[in-house]
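The following block contains the structure, expressed as C-alpha cells.
Right after this comes chain A.
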Amino acid sequence: MAERLPVKKTYKLFIGGAFPRSESGRTYEAEGQNVARASRKDVRDAVRSARAAQPGWAAATAYNRGQVLYRLAEMVEARVPEFAELCSGRGEVERSIDRIVWYAGWADKLPQVLGGANPVAGPYFNFTVPEPTGVVAVLAPQEPPLLGLVTRLLPPLVGGNAVVAVASEARPLAAVELAEAIATSDVPGGVVNLLTGSADELGPVLAAHMDVNALDLAGADGSAPELERLAADNVKRVVRGRNDAQSPWEIASFLELKTVWHPLGQ
Partner candidate 1 sequence: MTEIVPTGWTYASAPESREIVRIADRYGHFVGGEWLEAAETYETIAPRDEEVLAAVGQGTQADVDRAVAAARGAYADGWSSLPGSERAKYLFRIARLLQERSREFAVLESLNGGKPIKESRDVDLPLAAAHFFYYAGWADKLEYAFPNRRPKAIGVAGQIIPWNFPLLMLAWKIAPAIACGNTVVLKPAETTPLTALLFCDVLRQAELPAGVVNIVTGDGRTGAAIVEHEDVDKIAFTGSTEVGKAIQRELAGSGKKLTLELGGKAANIVFDDAALDQAVEGIVNGIYFNQGHVCCAGSRLFVQESVYEPLVAKLKRRLATLRVGDPLDKNTDVGAINSAAQLEKIRELVASGEEEGAEIYQPPCTLPEQGYWFAPTVFTNVAQSYRIAQEEIFGPVLSVLTFRTPDEAVEKANNTPYGLSAGVWTEKGSRILWMAQRLRAGVVWANTYNRFDPTSPFGGYKESGFGREGGRHGLEPYLDFEESEAFGG
Partner candidate 2 sequence: MAQAPVLPAGFQLPLEARLPRIGSVDAVALEERSASLAKRSIKREAKVWALTLAIRTTDLTTLEGSDTPGKAAALASKARRPDPADGSVPPVAAVCVYPNLVPAVRERLAGSGVKVAAVATGFPSGQYPTAIKVADVRSAVELGADEIDMVIDRGAFLSGRYAKVYDEIVQVKEACGEAHLKVILETGELGTYDNVRRATLLSIAAGADFVKTSTGKISPAATLPVALCMLEAIRDVYEETGRRVGFKAAGGIRQAKQAIQHLVLVHETLGPDWLSPDLYRLGASSLLNDILMQLRKERTGAYQSPDYFTLD
C-alpha cells in the first residue's frame, strides 16, 4: 500500500496581515522547499503596510500590546513540535517563547524605567516619556532561525513600532511559521511584515527607504558600512542588534524621548 501523500505547503511572504507571493513571481530553494523571493516592490508594499498599521499599534494601551504579545507566545507554544523541526529543536523553541513572554511583560513598564519627571529649576512641571520611533526595518540574524528572529523582532514591537523584517536567507521556514503564528494571534495586520529572500538584495532597499525610521543590522555581517551610509539619507536610527540579547535597553534603541514642560501657577 502506498504511503499517504501529504499536501505540500507554499511558503509565501507576510505583508499587511496577508500571505501574498512575491510580486516578482520569483522563488528560491531553501531547506528543501520552494520559498518566495521578495523584491524591492515587496519591500515597498511592506513598508507601506507597516506605516499604515503603526499609529493604531502605538495608540493601543500598553496593557493591550502586552496582552497581544502574550497571546503570540500562546500561539507559538501551541505549535512547539512544528517549530522544533524548523530550528535546532525544542530547546530553541522554548527559549523563544520565554523570550516573547519576557518582552511582553515590558510593554506596560517602559515609561516607569525609561522616563520620569525632571526636577527643573523653575515653576514648571517637566516630564519625559518614551515613544515609538515608527517603522523599523530588521535584518534578522542568519542563525538561529527562530530565536534570532524573535530576539530582534520583539524589542521594536513592544515599544509600539511596526516592523519589516527580512528572514534568514538560508533558514527561512521558521520565519514563515512564525508569521502564521502572528497571523492567528491578535497582532494587527501590518504591524509585523516578514519577507523571505536575499538579505544582500533587500537590505540596501530598506536602508535607503526614506519612510523607514530605524534599521537593525543584526543579520548584515559583511555589508554593514554600506547600509549605514544609505541609512544616513534620512537620519535613520541604526542599531547593531545582538543575536541573543534580552534587555529593556534593546527596546529603548527603538524609542524616541519626548520632554514636556508646563507652568505651575494659580
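As a convention for this text, a residue touches a chain if its C-beta (ideal position, glycine included) is under 8 Å from a C-beta of that chain, and two chains touch if they have at least 3 such contacts; residues count from 1.
Behind the choice of candidates: all candidates are chains of the complex that A comes from, given by their letters.
Please read these numbers as outputs of a predicted model, since none were measured by experiment.
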item	value
Numbered candidate touching chain A, per complex, among 1 or 2	1
Candidate 1 contact footprint on chain A (complex, rising order)	62-63, 66-67, 70, 98, 101-102, 104-109, 112-113, 125, 248, 262-266
